[in-house]
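One protein chain is absent from this view; the other protein chains keep their places.
Our next item is chain A:
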Amino acid sequence: MSTFRRAQSQAHPNKTSTLMLAIIVLLILNVTIQIWLLYSGLNNALAHNSGIAFPAFIASLVIFIINCWLLYYLPRSRQ
């Protein structure tokens, strides 16, 4: 099986470290967006604008799936 994985595992630790950091930054960014979505969905639901809550949930779910997909690209730990 020839995927990115072999090249990734052979890369210099500095490279994988940068990649790891980049993924973590992306994850933090996504979680921040999700917090904002939850906050605005909840506030609008309480203010009787229930139209916001459902799109906010869909967006949040999509971001969660993206986050899981990002985890796949995490460099393997070195032996």
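We adopt the following convention: a residue touches a chain if its C-beta (ideal position, glycine included) is under 8 Å from a C-beta of that chain, and two chains touch if they have at least 3 such contacts; residues count from 1.
Simple rule for what comes next: contacts and distances are computed from a predicted model.
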item: Which of "(2Fe-2S)-binding protein", "NADH-quinone oxidoreductase subunit NuoI", "ABC-type quaternary amine transporter" or "Sulfide dehydrogenase (Flavocytochrome c), flavoprotein subunit" matches, in UniProt, the chain that is not displayed; value: "(2Fe-2S)-binding protein"
item: Absent-chain interface as seen on chain A, which is shown; value: 13, 20-21, 23-24, 27-28, 30-31, 34-35, 37-38, 41-43, 45-47, 50, 53-54, 56-57, 60-61, 63-64, 67-68, 70-71, 74-75, 77-78
